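Complex shown without one protein chain; remaining protein chains in place.
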Amino acid sequence: MTDYLQVQNIHKDFSGLKVLTGVDFAVREKQRHAVIGPNGAGKTTLFNIISGRFKASSGAILFKGQDISGTPTHVRNRQGVARSFQITNVFQELTVFENIRSGVRSRKGLRYNFFRKPDNDRRINERTEAIAEEVGLKGVMHVPVSALSYGQQRALEIAITLSTEPELILLDEPTAGMTREETAHAINMIDRVTAGRTLVIIEHDMDVVFSLADTISVLHYGKILVSDIPEKIRNDQRVKDAYLGEE
Amino acid sequence: MISQKKASYLFIALLFALGVLMPFVVKKYHLNMLTEIIIFALYAVSYNLLLGYAGLLSFGHAMFFGMGAFTVAVSLIHFPGLSMWNAVLLAIAMTTAVGFVTGGFLLRHKGAYFALLTLAFNSLFYAVATKWHKITGGDDGLSITRPDLHLGFTTIKMAGLTNFYYVTLLVIGAAIVFCWYFTKTAMGQTVLLMRENEERMKFLGYNTNISRLILFTFTGALAGLAGAFYTLHFQFVSQSAISVDMTTTVLLMTFVGGTGTFWGPILGAFVYIILQNYLSDITDRWPLFMGLIFVVMVLVIPGGLSQIILSIRNLASGKRNTGKPVAAEESSS
Partner (left out) sequence: MSEVPVFFLHGLAYAGLLFLVSAGLTLVFGMMNVLNFAHAAMYMLGAYFSFTLLRATGQFWLCLFVCPLLLFIIGALVERFLLRRVHAYGHLHELLLTFGLAYIITELVKLIWGNFPLAVNIGGFLGRTVEFFGMIYPIYRIFIFVCAVIVGLTMAAILYKTRLGIILRAAVNDSEMVNALGFNVPLVFTGVFAFGAALSGLAGVIAGPLLTTYPGMAHEILIDAFVVIVVGGFGSLGGAVVASLLIGELQSFGVLLFPKLSLALVYMLMAAVLIIKPSGLFGEKQ
């Protein structure tokens, strides 16, 4: 099986501050891969590079065999890459429905049309409702974001990420700030909505990681310490020393 | 019960009907003012698509208004026999082209930088208009006569006010209605995304550079249309039409009327022109009065007059409003 996502020797410098110093890993299609590591290890920066927000200082990102290192953000999304944000990054004054629909209609090519109204497109509206239901927001679809609870906003964050029908989903700490109960609920939801798709997830919560991940990479000081299946990672001494020991 | 949508269309039809009746009900002087109001209403609505809907503060909108105004005058003078329609179409074509080119240049920058650049560009256009005496008439300006409208089977005389008022009501009115329709279209909603979170848009597959450019060019063309009718209405144009003052005017109208609704700027144009007409009889310094209203609103009522009106209405029915325009059918207006 060829690698779906290949991260090859990625370096990233920010004006002298070396955040990533040679990151290598690969993810197979429909695999669920977690990236863990201490704070400041460069996990979000890595996501930024894979999703196209930043350009790497050197190295390459290959998606489905194609080099997408220089591709603009919006093009990457159209090719099937979507990411969520650690700090909720949505359209604040719009409703939940409008938030999700903005991605759905983009996927369907309805972006700059001066004559067609999204309201009149049955398929787009149905798909939007379906996604809202999947993440458990059907009841608050027509509520503006500012009126949602934190947990609901995080659910919306994931919903928007899904709205463009991505093949590769990057979730950045989706359960950050959630309670035990909310997290359990979220694990369930993420399991459901990412079924059949490729997932890379950054997480601090080990319960989430061990519930969802097929494979794990440990990022430590800008480099991958080890990539392996969860059992091996759990028992790896280097990992324990570097990270799990700190918990 | 009539649906929200049907109610809106009914309301528009009502307004048009009222508009048709106006020449029989009001004096010539007022009809004159009404024509001016309709023209400036389009100018303000186009400006609000930038300011209220996209969150883009431009100090250069008069570039397009003035461009449209001058194109009509210059083409009518230099191409005798040119029909009114063709002059207007030429104006729209010119402003679209200018919008596209300057937009490509200006839109790389955001926020205050963008505002600053639009101001500089507007000043440049003004300076050129003033200096290029041969084409623009410089300080003296250009006078034109409204060409009659030839419709094949009949000719409608445009020299009088009433006929031109009807043309304005029809054409500019239609343009304003299209803008309202536009806010509900895909592009109209994409504009909202720009205001709310331009960054996230990219991650959803939107090319934000193109989005901005399309909007900028579109609103520029609309302002150009308004400018074209401005010249046709007054049958005169000078460099004041492309001045920073003319941008200031539309900014005031739009903001005072309220950037949070579609109809706010229309109300603003109405209030501004009425006040201008009556206050200027009383004092030379009525702009000071407008300026004070503006600053008070910026400080205390950022949603303008429409915010006041909506607040009164919501108080009566117990709802709350967010103060920014949204295009969904669920929201008010």
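Chains here go by letter, A and B, matching the order in which they are written, and residues are numbered from 1 within each.
As a convention for this text, contacts are C-beta pairs under 8 Å (C-beta built on N, C-alpha and C of every residue); 3 or more make two chains touch, one makes a residue touch a chain.
What you are looking at is a predicted structure, and each value in this text was computed from that prediction instead of being measured.
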Omitted chain - touching chains that are shown: B
Options B:5, B:28, B:150 or B:285, residue touching the unrepresented chain: B:285
Full-complex contact with the absent chain, from B:16, B:100, B:166 or B:294: B:294
Touch criterion as defined above, residue of B:8, B:83 or B:123 at the omitted chain: B:123
Residue ranges of subunit B at the interface with the undisplayed chain: 55, 57, 59, 105, 108-109, 111-113, 115-117, 119-120, 123-124, 127-128, 131, 244, 248, 251, 255, 284-285, 287-288, 291-292, 294-295, 298-299, 302
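Assume only the chains that are shown with their structure count from here on.
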Residue numbers on subunit B that touch subunit A, as the complex places them: 182, 184-187, 189-190, 192-193, 196-197, 199-208, 210-211, 214, 218, 322, 324, 326, 328-330
Complex contact set, residues of subunit A against subunit B: 51-53, 72-74, 77-78, 82-83, 85, 89-95, 97-98, 102-103, 105-107, 110-119, 142, 144, 146, 160, 163-164
